[in-house]
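Left out: one protein chain. Kept in place: all the others.
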């Protein structure tokens, strides 16, 4: 067991126990996962994957998506703008090519992120994926800011979220995690709709709407104009929305948004997260994940705390 | 005329002309104003006020407000959290004590920021202020994130915004600027409601919901928990919302949110702002305003541009 | 440009006090004439906004620091490194630039012919140093200072440390009553961490002794604009939030609504 989390010094035999977590139906060896679209097999060449509790893949759609025209990226003072446009090979290619690769190489639960342009499309995807072994759960992306009339439309209406989740939950016994958008008036209401539809967990936040312009030329730094803003600059926002959502629902929360360090992680646990993910930090520090788990494990050990001791106990 | 904008070198006699701007009914000597709550008479001791085109005071309410318990402030990696709770002496004290002071000392248009807990309250305030000379316009704050059941409730519903603005516009010929919240699903819809109600301009953005927690103790850095996030970290968000709003309405936009430098200012003009305001930057650099105007004037002169040449012309 | 409130001044001298404490000295005759004990400056290690765009370094807020000493223009700041802002200050050496806004706030009220007790804890020391110099010729003064350990204490009449590494062991307030009686104290000034000030205020209140505290608060503007530094001041049922940077930092201890802090 001690060897599961190699990054933690052997002198502290209990860190891996303190790090054990649950996200809905999933038992996680650590509470750390990766944010969809920011991590893939290549990233695992940087470190021992034992620091991760689960693997969330890039969002896939029913049919292949070309993605958005370049430039797709721009780094701002305190974060990153992206406009990938959910480029992906589509469900069939995913099942044929990617899934076997994941199944063969991942030593941890795989959560497949999916997005669709209609409730039907989402249902078709789950139906197909249900027939594939080696998947532990789904992250339902109803919140990508970079795809017009797809995904995001779902994310802003509580009624639609309810009917979508209710249909999907009837199709699977696997973990069903609904990923919410921060770009809404009342995230609690959307989270409650997902809970009512029998989601088993909530993921938040996806990217915030953001933009940057070359002040000399007036050219948008991102070809499509408005993009998705992520990274350290959105941390206060993600934390506020985690807290709001934790107050509103009982199902567990997989929180993300500007998490770079173990100190950031602790803030999110206090705010109510059961597990966390790092996204943009993976780019800025390819060793962010093992460093986070090492620091978190050390802190929990030193203070004899488990995550459930602090989860949601922020003092206001 | 050259002496109006003293910060601009006398060798460039046209900068002050290039900086002349309009915001709705107001003629501004420069397109730069200050964000409500971040600037007051004390701030004018830092520099020659000629760099400002207008003065926006701290939001006042019908009755005095005590404000929120401390701590009210926390600085994050890339911005500031505040939870002032609209502390103010109320309308009567404002009219009796503050207004004469402003009238006596300000050499520029005064915009009075007001907030209310009902349409009636807003109307009472405008009625009283209409009888006071020396006011050029109103900023209607329907977006403060730090006051429960007041202000913010207005900001998220297009219908309420429409009826509020429609009533208020019938009461005044002065500039009527509606200040919007970023914490909504569709800011364009709210802006359109304000325009339909005959607002003469839009101000945006107010603070974004944000939070920070002491990772060691779990104590919220801000006593009330969720606070208002401002400063450099919200710039991409403010820029996206300025662009969205500029596409949706014809009335001019007073933009703010993370503006620190003249380069930031230019980004907002490209995105569609007619005028801009600095808020948090006033704290981080008390000379932010004159430095911004000096830089902006110099840039416009050098490139023989006026603000109308670039306003809203972002290339996407 | 009229920048009466904002200045950049070179550090003339830097002194090490203990691990985390140090003193920075600047020279400015005009400021020397202006500042009073209890007033403070908002200071920062020079940070440039010019390249905020692409510097990777985001300029941060100024931090309030009391006037520690003033020798007619030779102005000293005694600083404890606790976080980012004070860490940046701790890196300054003679010749480096300090940004200053102030003097801010109201000073301590000054009396004559009193038997005074000064009570300070940790970094509450500096404003009382300047204060006692102002009071010393016309009053009797007894100064108690406390800290967590030896590194937190500085010259005074009576030293307390929580770990007992030097002076008497315990919290400085534990010795107040004894000294109040011994020296027949009729005026108290205090500065230090909130819990310490609250205890001190309780003691002075029970004995009905006039007591002025200098409060700390997180600040944004430091000049009275933002209302971010407010604390509850007034009578039990009729108080309001006053600004530490403007109406404070010195308040009458009896008027501070400790129960709401």
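Think of it as A, B and C in the order they're written, each chain with its own count starting at 1.
One rule holds in what follows: a contact is a pair of C-beta atoms (placed from the backbone, for glycine too) under 8 Å apart; a residue touches a chain by one contact, two chains touch by 3 or more.
What you see is a predicted model, and the numbers here were worked out from it, not measured in a lab.
The missing chain, though absent from the display, is touched by one residue of C:17, C:88 or C:261; that residue is C:88. Check A:55, A:74 or A:229 against the missing chain and you find that the one touching it is A:74. In the full complex, the hidden chain is touched by subunit A at residues 6-7, 37-40, 42-43, 45-48, 58, 66-67, 69-75, 77-78, 80, 82, 84, 87, 232, 260-261, 263-264, 280-288, 290-291.
We take it that only the chains that are shown with their structure count from here on.
For subunit C, the chain with the farthest CA centroid is A.
Nearest to the common centre of all protein CA atoms is the CA centroid of chain B. In terms of their C-alpha centroids, the spacing between subunit A and subunit C amounts to 46 Å. For subunit A, residues touching at least two other chains, in rising order: 77-78.
Counting only residues that touch two or more partner chains, subunit C has 52-53, 58.
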